[in-house]
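Note that one protein chain of the assembly has been removed; the remaining protein chains are unaltered in position.
Chains: A, B and C, in written order; residue numbering restarts at 1 for each.
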Amino acid sequence: MLPRVAIVGIGFSSFRSITPDISFKEMMFEAATRAYEDAGVCPQQDIDGFVTCEEDFAHGRSIFSIHTPDNLGAVLKPIHTIPGDGIYGLAAGYMQISTGLMSIVAVESHSKASNMLTPNYLIAHALDPVYNKPLGYNPYFIAGMEMNRYLFETGTTKEQCALVAVKNKLNALLNPQAVYGERITADEVLGSEMMFYPLSRLDMSSPADGGIVMVLASEEKAKALTDKPIWIRGIGWCSDTPGLETREGGEAVYAHLAGDMAYKMADIKHPRKEIDFVEIDDTFSYKELQHLEALKLCRRGEAGALVEEGATQRDGEFPVNVSGGSLGVGHLVEATGLQRVLEVVLQLRGEAGKRQLSNVKVGLAQSWRGIPTNSGAAIILSRE
Amino acid sequence: MRKVAIVGAGMTKFVRRSLETGKELSWQAAKMALDSCQLTLDDVDCVVMGTAPDAFDMIHMKAEYLSDGAGAWRKPYMRGFVGGGTGVFVADQGWYHVASGLFDTCLVVAEEKMSCCLPHPQGAFITCWDQFTESPLGTSLLWFFAWEMNRYMNAHGITEREIALVAVKNKKNAMNHPCAQLAAEITVDDVLNSEIMAWPVKRLDVSPTSDGAVAIVLAAEHVAKRISDKPVWIEGVGWCLDTMYIGQRDLYYPRYVEYAARMAYNMAGIKEPSKEINIAEPYDPFDYKELHHMEGLLLCGKGEAARLTADGVTQRTGNLPTCPSGGALGVGNAIAATGLMKVAELFWQLRGEAGKRQVPGKPKKGVAQAWGDEMQVGTVIVLGV
Amino acid sequence: MSEKVKEWPGTALKEDDITEKRVLSTEWHPNLKYAWDTGIGYGRYFAELKKGRIIGTRCNKCRRVLLPARVFCEWCFRTVDEWVYLEDTGTVNTFSIAYTDWVANRIEEPQIPALIEIDGSGGVAIMHLIGEVDPWKVKIGMRVKAVWKPEGEREGAITDIKYWKPVDE
Partner (left out) sequence: MPVDKVVQLSQTKPLHGEIPVYGQYTFGVAGERFFREIKDNGRIMGARCERCNLTYVPPRIYCERCFSELKEWLAVGGRGIVHTYTVAYFDLEGARLPEPVIVAMVQFDGVYGGLVHRLGEVRPEEAKIGMPVEVVFKDKAERVGSINDIAYFKPC
C-alpha cells in the first residue's frame, strides 16, 4: 500500500495577460508566501524539499534552477527543477514524500509568457532539427493536422469544438482569476479567422502570466496542519512517441496511459461514475474533447455530443473545466497543470466562490505539454 | 524505506562532436545498460532523463525530443534538471522513483550533445546568468571558475602547481578509459605553461566540451536480487542549491556540496566519510574543482585536498582513489552525461569490473558528486556493496 | 561489464567533416527574443544606477543588506524593510584576468572581471570589471571605485558603471 500524500497549501500570484509590475522572482515569492501561509508552514524550518517546473527557453534563461531557491525560501535546501508541466512537479513531490525521506515538499511553476516576444519561434525550436525545422512553418500546423485527423476519425464536428470554447469562456466569467472570460456564441468561434484549417482563432487559447505554489505533506503532517487536506489518490504521466511522423493522429495516447496509471493507483474502475468533475487540458478546443475520450470519461467519438448536450457545463451532470480552462483563464505555459489542480483543490475544499460545484468529492486534473510534445500528466484528488 | 540498487550501466564514447544525434547517443547508452543486465525495454517501468541546458543541444524542450532514444515510448518519463549537477541528480531522481514504491525498475539516461551550440558551446552560458546584472557585462563561463579558483588559492595559500597535479592525475587515469576524449600523459609544467584563458585558469586546467550519453538501470530490492548477482546499492542521496546571488557567498568553500553530502551521508549512516568512503568521483570540470569538492564532500578538511593529492593519496592505488575514471578532465565533460558517468564508474568499480581502471582492494563504498548552476548546486550519491 | 565491452558506441567527427560537407548538417537560428520584466527591486536598482547611485535593500529581521536590490529576504522569507544607498567604492573579493570572451574567442587586451564587495553592504559583492590598472597588479583586497559613464549616456543598466578603478587610501 502506497503512503498517502495530501495538498495542504495553495497560493498564487494573480493571472493576467501581462505583469510588467513584478519580476518572475517577485511573482514566485508572492505565490510562495501565500501557499506557505495557507499551509501554515515556514519554508526554512518546515519544508524538506522543493520542486520547480520550468523550461529554459520559455523564460529565456538557460539552467533555470539557478534563479529559483531564493524565491521559495529554499536556499541551501534540496530543490530541483523539472522541465515539465506542474503536475509532473506534483508527481516528483509525491514520490519524494513516499520514499519517507521527506515530509513536506513545495511545488512551484509560473508563466511569464508575456516576456517571450517570438512564441512561434519558441515552439518551432522544439521541432526535430533535421526532419521538421527546415520546413520553416509556423508550428501550429501540428495542431491543425491533429485536429483534422481527430475530427476525421471520430466524426466530431467543428461546431462541437466551438461549443467547448463557448462553454469555457463563459465559465471563466465566474472565475476572478480568469483573463479571457466572455460570453460568445458558437457562430462567433466558427466565424473567427481561419488559422490552421480546421483550427480557427477562437479555438486556440491565449497566453497569460501567473505563478502557483502548492505544498504537499505526508499523511501525518497533513493531518496536523489542516482540517481540509486534499488527498492525492492517483497520479500518472506518460510520453508517447515524440516524432510528428509516428504519432497517432487523432488519439491522445499519452493522456490515455497517464490516466490509466492514475486510475490504477486510485483504484478507479469507472472513471465517469467515480469522479465528480474534471479540469483537463484545452489548449485548443478540440483537445478537451480528445482528452475526455482518452481519459475514458466517455467513449471515443462521444465527447462532442456530450458538450452539445450541455453535460459538461458547470450545471451539467459532469462539469468539465469549471475554472474556464486555458481557453478562459489563459494558457499559463508549464503552470497550466497547476492551475487545473488549483481549481480542483478549491472546489473540493468548497472555496470556489460563485462557481462552486455542490457535493463534489473526487476531481481529476490533467495536463498536456503542448505542441509539439506528445506528453502529459493526470492527477486524481479527493476529500477523503 | 525501499532499497534500490543499480543493476546495469552503459555509455558511449565522449567526443568533441558526434555523428550521432542526441537521440541516437541516448539509445546507444540505454541499450547497452539494459543489455548489461539482460533486461529489455518491456522490463522498464519508468524513465528519467538528465540533460543540461537546452542551449547545448539547441532544441527547446529537448527531453521531449530525446524521449524515444531514451526508451520512454509510452512510459512515465520525467526530466530532472539542476544545471551541471544534473548527471548525479538524475540518479537520485531515479532512486526516488523506485524508492517511492511507484515503480520497480527505472532506466536513467543522461545525454549531452554540446557540439550543436554555435559559435561555441561555452556561449550557451551567457543565457544562464542573471540577464539584468550579470550577462550585460559580456560574462564568460570561465570568469566564475577563475574567481572561485583564485579565492580558493588565496584562502588556503594553495598554488597553481599543486592544483595542476589533479589534471595530470585525471588525464592519466583516463588512459585506461575506453570512452575517453582527452586521455594523456602530461606533466605539471605542461599545465602551468598552457595558455592562460582566464587567470588563474589555463587551458589544461579545463575539461573539454563533449558529446555523449550514459545510462544506468535501477531496480527495487526484490527485483535486483532476482536479476543481479552483484547489485550495487544506493545508500544515500543528496542535493542542495545555494542562493542565486553569487556576491553573497564566499566562493572559497562549496557549502552547498557539504549540505548535499550530509544529506546523503545521514541517509547512508556514514559518520566519518574520510574513513568510510573507499573511492570518490567528485565533479572535476576544472582541476581545482576536484579539490574544492573533496573538501565539500568532507573527505578531508578545508584546504587539505591539495596535500592529499601531492601525497598520492588520491591516485588509483592510494588510500582514497579520486576520479579513477579519469573524470571530466580526462574522459570528457558532456555535462549531464559526465555526472552519470561518475555514477557508472562507481558501479563498475564496486563490482570489480573496471578492468585496467580497477581500484585495488575491493572497494566497498563510493561517493559520486556533481556540481552546477552558478557555483551553486551540489548533487551527491553514495553507493555500496 | 565495463571490461567485457569490446566496441564502445559513438562516432567522432572532425570540425572539417562538417565544414567540408563530408557529413550532412543543418543550421537553425532560433530567433528567440524577450522583454524581461525588471520588477520592483531591479527596477529601482537600475533607476538609481542611471542617477549614478548604487541602492540595496535591508531586512530588519536579519539586518542584512541585499544587493542587487530586491524586495524580499531569502533567509527570513519576508518583505524587506527599507532601501539603502551604498557607496560606489569597494574591495576586490576575487578577480580574474580573462584572455577569452564569452564564446571562447581569444582577446588581445585582457579583461579583469571581479567580484567587488560594496562599501556599506556588510561585504556583499557585485559582479563587474576592473580597469585603469595593470592586470597583473590587481590583488584580492584591493580598494576600487566606480567609474561612471557620463550622465547623458547612462540608460539604467549595470553597464552605466564603465568599470572600477583602484584608489589609494
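To be clear about the criterion, a residue touches a chain if its C-beta (ideal position, glycine included) is under 8 Å from a C-beta of that chain, and two chains touch if they have at least 3 such contacts.
On a predicted model such as this, the values are computed, not experimentally measured, just so you know.
**Student:** What shown chains does the left-out chain touch?
**Tutor:** A, B, C
**Student:** Consider the whole complex, including the chain that is not shown, and state which of B:C117, B:A261 or B:L329 touches that chain.
**Tutor:** Residue touching the absent chain, from the options given: B:C117.
**Student:** In the full complex, which of A:G9, A:P69, A:G89 or A:G144 touches the chain missing from this view?
**Tutor:** With A:G9, A:P69, A:G89 or A:G144 as choices, the missing chain is touched by A:G144.
**Student:** Please output the residues of chain C touching the missing chain, sorted low to high.
**Tutor:** Against the missing chain, chain C presents residues 11, 13, 18, 23-41, 43, 46-47, 57, 71, 79-83, 103, 156-157.
**Student:** Which chain A residues touch the hidden chain?
**Tutor:** 20-22, 57, 60, 115, 120-121, 124, 129-132, 134-141, 143-149, 152, 193-199, 241, 243-246, 249-250
**Student:** For the chain that got dropped from the picture, name the residues of chain B it touches.
**Tutor:** Spelled out for chain B, the touching residues are 17-21, 23-24, 27, 30-31, 34, 40-42, 55, 57-59, 68-69, 71, 73, 115-119, 123-124, 126-127, 131-132, 135.
By our rule, only the chains that are shown with their structure count from here on.
**Student:** What is the set of chains touching both chain A and chain B?
**Tutor:** Expected: C.
**Student:** Quick check: more C-beta contact pairs at B-C or at A-C?
**Tutor:** Looking at B-C and A-C side by side, B-C shows more C-beta contacts.
**Student:** Of the chains shown, whose Cα centre falls closest to the middle of all protein Cα atoms?
**Tutor:** Going by the distance between chain centres and the overall C-alpha centre, it is B.
**Student:** Indicate the whole-number Å distance between the mean C-alpha point of chain B and the mean C-alpha point of chain C.
**Tutor:** 26
**Student:** Any chance you could list the residues of chain C touching two or more other chains?
**Tutor:** 28, 30, 36, 38, 42, 74
**Student:** Do you know which chain B residues sit against two or more other chains?
**Tutor:** Expected reply: 58, 60, 125, 131, 243, 245.
**Student:** If we count contacts the way the header does, which residues on chain B are in touch with chain C in the complex?
**Tutor:** Listed in rising order, the residues are 8-9, 11-20, 25, 28-29, 32, 36, 58, 60, 118-120, 122-123, 125-126, 131-134, 136-143, 146-148, 150-151, 154, 178-179, 195-201, 211-212, 243, 245-248, 251, 348, 351, 353-357.
**Student:** Can you name the residues of chain A that touch chain B in the complex?
**Tutor:** 2-3, 55-58, 60-70, 74-84, 88, 91-92, 94-96, 98-101, 122-123, 125-126, 128-130, 236-243, 253-254, 257-258, 261, 265, 369, 372-375
**Student:** Mind pulling up the chain B residues that touch chain A in the complex?
**Tutor:** That would be residues 1-2, 21, 52-55, 58-61, 63-68, 72-83, 89, 93, 95-97, 99-102, 116, 124-125, 127-131, 237-245, 255-256, 259-260, 263, 267, 372-374, 376-377 of chain B.
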